[in-house]
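Working notes, beginning with the structure itself.
Only one protein chain is missing; all other protein chains are in place.
Note that the chains take the letters A, B and C in the order they are written out, and that residue 1 is the start of every chain.
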Amino acid sequence: MSILEVKSLSLSFGGLRVLNEVSFAVEAGTITSLVGPNGAGKTSVFNVISRLLTPDAGEVWLEGQRIDALGPHEAARRGLGRMFQDPRIFKGLSVRENALAGARIRANHPWHALIRDRRTAQEWSETETRVAGILAEFGLGTRLSERAEDLSFAEQRFLSFARCLAGEPRVLLLDEPTVGLDIRAIANFTERLRQLVRRDGITVLLVEHNMDVVMAISDCVHLLVQGQIVASGPTAEIRRHARMIEAYLGDRHVAQGA
Amino acid sequence: MAVGFAIIYNTTRVFHLAHGAVLTCAAYCFYVTVAVSGLSLLVAVPITVAVAAALGCFIEFCVYAPLRRRGAGPAALMIASLGLLVLFQNLFAIVFSTDIRTVRSGGLSIFQFGALTVTSLHIVIAIVTVCVFAVLQLFLTATKQGRAIRALSDNPQLAPVVGIEVERTYLLVTAIGSGLAAVAAILLTWDLGVQPEMGFLIVFYSAVAVVVGGAGYLPGALLGAVAFGLVQQLSIWQLDSRWQNGAVFAVVLIFLALRPQGLFGSRLNVRRA
Amino acid sequence: MKASLLLVLAGIAYGTAAAAQEPIKIGLSQIASGPYADYWNRQVNKPAMLAIDDRNAKGGVNGRKVVGILEDNKGDATTGAAVAHKLIEIDKVNAIFVAPTPPALAALPIAEAAGVPVLSTSTSPKIGQSPWGAVAQPPADRAGIGYAKFVAEHGLKHVASIAEDNDSVAISVNAFRSALAKSGIELVDAETYKAGSQDFTAQLTKIRAAQPELLLMQSASAASYGFILKQMAELDFRPKYIITYYQITDPQVRQVAGDLVNGVYFLQVPVDAEWNARVFKPRMGYDADGNGALAYDALAIYLDAYAKAGTDDPKTVRQTMLDYQGYKGAVGAWGYNGQAVTQLQFEVAQVAPGGGVTVIH
Partner (left out) sequence: MGYLVTLLTIISIYTILTASMDLVLGYAGMFSFVHAALYGVGAYAAALVVLKLGLGLGAAFLAALAVTVLVSLVTAVITVRLEGDYFILGTFCVANVISSVMDNWTDVTNGANGLYGIPPAQLFGWTIAPGVPFLAVTALSAAAVLWLKHRLVSAPFGICLQAVREDEAVASVLGNDVRRVRIVIFAIGGAITAVAGTLLAFYLRFLDPTTFTFAFTIFVWAALFVGGSVSTLGTVVGPAILVLFPEALRFVGLSGTHVANVQQALYGLLLVVLMMYRPQGFFGRHAMR
């Protein structure tokens, strides 16, 4: 069954139609890409799914439950993880604190902050270790106490990714995660992504401009143009889809030619 | 005044408390030029406006701009602005003493329109406000700089992209806003007189007016100010005047809670995604 | 922070050192900042200091020099308490002179604990209730009764009031109301406004609608009298009588309201014109109003009593002052007559054109 499903989403800002009857499904344990030219409404779709925006019409289903009436935090608590296009890390906080901010634990509650019963304390310390582990995998393990704003852009990107993973999401929305990363970083990143899907069984919905990445890692691709899904299908097929070539590969060949 | 505050606030998004300092400075400047050196209004008014505009730009140039360059956000700017207000208030208290200073004494000629009595000044205020406002609107809509200002207040991020020199526009905005403050100051001084502490509350009232009217929409500021004034006057008839202040702010509060975007505000207060 | 702490300590050292010498110290805990600062300096702080200078000119108290120590209490209770402690414990003052009511009330428990007399020209009678307090100002309720007396004498039936929202004013207005009630006169409208307001049109419009024959104005700042008079004229609201408190004679009123102030009735503490011309005006350059005169007398009579008592025991000195007969000063001959609150009565006067005052009775 599909773990995440959006049904005929429509959204408009002040008369401007941003999304028009957008429907697609994401199968559990897959990497699904949502691609399309700038301003096609990809980020809006993400904002609707993660409940930062409320659609004019349409439904969002997560693991068989409707979530389009919930608040963003409730959606998150049901296993939805969201990573923004620009890292949007908490500049004022340390690397460690940033990552920890993603974890949802008892100690987030003021009461348990005061009365630290054994369960709270244990969970807290476990989380600290787990988060440190995640950071280590991104090569930030030695820099836990540094201010996040001192990190390089790529490191900030990784940090916000780690922050996202700290919440142990089952479905992960990634908005252009490879922008501004160099080849090696991208490789490292895609590897992590595969691992997440294979090892931890996380489902990924990816918005990505880098077609190499898209084609390399996604099982399934949806093409969004001017707020409408114009093509969907397994990567192998979509690669050859006319609209797809028109929208991307076409001008990419030109770019290579030049 | 509210309008002056509004235009600065909408564009620079600075909660510009120091506007009160500008107002007070203008008021004293007017007092000095008229009452002390006995110059004619024709001379005094332009001088006052110029001085106010200058001070406004000085603050913008020496405090706000550097702060922005240091990546300071609204909070820092507001505190700095608060500091400026306190600083100026007390400087004026030292120079001019805390006694009220007036440029004229006695009542004003009054006119009877049936039931209601209005003073000559009220009429002048009404006319001036309308004129200033009309000119401002014209400037904002018809001229290049005007459009630049509006663009900047609509979308600070995008403005530079379409080739607007942000800092210069901020400076312009501040100059205009401060000029308006000067006009308000002159009218106030003419009606009531000057005191070092006059600025603070006026700024807050105009801020309230701006919010009531709806930030991002200039006529809103004007209408907001009127609405605010009306509530203030009417509340006294409805209940004991002791409760005037409380009542007015209770109304504003309820209003804020129910309609945060203001009477005519287009800017919706949805959380930025 | 270290620096300022050191300063404090240095100050304490200084304070105790000074206490070793013999002068009689009077602590003035008064307003020296804020919107009312200048009036306060003119009509409270300087006159008080003047009284001290005059005493020293007469050779001080039994040869001992008198020192006045002025501290700003901002008119607020918290600062008032700190100032009281400072004056009592560091400067070791023999008495505290504090006029504004909140700091006075905050200072009382401290002074009582330390056994230091509190001289005051506050219009609040509360200070008089303390075994260490002494109030030289006729309390506010007496003013209220005074107004009511005026109303009765002129056989008025419809009266209204506009008053600032502060303690002593509230007291006098309430006294006014109840005194009127006794003689069956109706207070048709009683409006109030927040301290520091400048626009009274709303209140005045409402009062005008009630068409009173007399309007009572009560405020803490002279300027607001000016605005009220001005805006009354602008609303074409001219009651037969306007009565108010003696602050109406402050130059600020005429500055704001011009000739509109002429003919306004007011209750005044009978300032001795001869004293004002001889002692006060030549050195101050302006006339003393009731506050000024009383501030002067409150200290002068205390110092006289101190000399008479011939002891440093504060309780004896205070008692001597309260029983002291035959003092003649800024408000003529008066005394406490054994009471903690002066028995001084108001007289009705009227503002004359050109700034003078004509006393009615």
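Following the convention adopted for this analysis, a contact is a pair of C-beta atoms (placed from the backbone, for glycine too) under 8 Å apart; a residue touches a chain by one contact, two chains touch by 3 or more.
Here the structure is a predicted model, which is why all the values come from computation and not from measurement.
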- Which shown chains does the hidden chain touch? A, B, C
- Message: With the missing chain put back, one of A:14, A:64 or A:110 would touch it. Which one?
- Response: A:110
- Looking at C:171, C:257 or C:317, which makes contact with the chain not pictured? C:171
- Item | Absent-chain contact - pick from C:25, C:55 or C:86 | C:86
- Note on the structure: Where chain C meets the left-out chain, the residues are 1, 3-5, 7-8, 10-12, 14-15, 32-34, 37, 41, 70-72, 74-78, 81-82, 85-86, 88-90, 102, 105-106, 108-110, 113, 124, 126, 165-167, 170-171, 194
- Using the touch rule from the top, list residues of chain B that touch the missing partner. 9, 15, 63, 66-67, 70-80, 82-91, 93-94, 204, 207-208, 211, 240, 242-243, 245-250, 252-253, 256-257, 260, 269, 271-273
- Residue-wise, where is chain A in contact with the chain that is not depicted? 50-52, 71-73, 75-77, 80, 82, 84, 88, 90-93, 97, 100-105, 107-110, 112-114, 116, 124, 127, 163-164, 167
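We take it that only the chains that are shown with their structure count from here on.
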- Taking every chain's C-alpha mean, which one sits closest to the mean of all protein C-alpha atoms? B
- Item | Rounded Å distance between chain A and chain B, as computed from the means of their C-alpha atoms | 45
- What whole-number Å value describes the gap between the mean CA coordinates of chain A and chain C? 72
- Message: Give me the residue numbers in chain C that touch at least two other chains, ranges are fine.
- Response: none
- Tell me, which residues of chain A touch at least two other chains? none
- Item | chain C residues touching chain B - in the complex, by the definition given at the top | 33-39, 165, 191-194, 196, 198-199, 201-203, 205-206, 223, 226-227, 230-236, 252, 254-260
- Message: Considering only the defined contacts, which chain B positions touch chain C in the complex?
- Response: 93, 97-100, 102, 105-108, 110, 112, 117, 119, 192-193, 195-197, 232-233, 236-237, 240-242, 244-245
